[in-house]
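Only one protein chain is missing from this complex, and each of the others stays in its spot.
Moving on to chain A:
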Amino acid sequence: MTHPSTSEAAMNQSRMTHSPMTRTVDPRTRSAHDALARGLGWFSIGLGLAEILAPRALCRALGLQGREALVQAYGAREVATGAAILMSHDPTPWLWGRVAGDALDLATLATGFEGDNPRTGTLALATVAVAGVTLADIVCVQGLTADKRPAQPGVYEYHNRSGYPHGLAAAHGAASNLAVPRDFRIPDALRPWREGRPVAGS
């Protein structure tokens, strides 16, 4: 253990002048990114339910007939992800899940442009919409990550905050004569040994 010599009493005094914060206060404690995450969670559930309940209509509109089971599976994924976002204390990993799901959706939509699909106009609109939602997902997940990013070392220097008005050296062991209450003592057999015998409890 190091025992740096400090004039900590003076430092402690100067620390007490920490200025009160005076920033504008949002009466609720959620950030814009939290609100966006919740919005995306509800969107996910809504889209998922539509995919589960009306896969045939969706596939017909996009010219993707025959993929109804796949669309229903995507719907289940959307509902599960949406519920997880809404219920989670930290939606960040679930939003990354949404981004991965978006990529899957875009890849699936891209296969619809092959061949002679008569619904390429609707398909293109759907692709643009999914790309927009993907962008929102990425903005949200990056914002949430930035919200939680720890400070860089050295930004907040608390090196003078020892809490010992008379310095660390004086504080070390200052309370070592405390009569530890009997019910707080460890058993003698577990105490350290000195000169071949366990140190007796005081």
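The definition used in the following text is that a contact is a pair of C-beta atoms (placed from the backbone, for glycine too) under 8 Å apart; a residue touches a chain by one contact, two chains touch by 3 or more; residues count from 1.
As a working rule, contacts and distances are computed from a predicted model.
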Per UniProt, the name of the complex member that is left out, chosen from "Alcohol dehydrogenase", "Dimethyl sulfoxide reductase anchor subunit", "ABC transporter permease" or "Cytochrome c oxidase subunit 1" = "Alcohol dehydrogenase"
Note = Missing-chain contact among A:A32, A:A69 or A:A174 belongs to A:A174
Remark   = Considering the complete complex, of A:G66, A:G115 or A:G163, the missing chain is touched by A:G163
Key: Residues belonging to chain A that touch the chain removed from view   = 1-3, 12, 15-16, 18, 20-21, 23, 25-31, 34, 84, 87-89, 93, 147-148, 150-166, 168, 171-176, 178, 180-181, 184-187, 189-192, 199
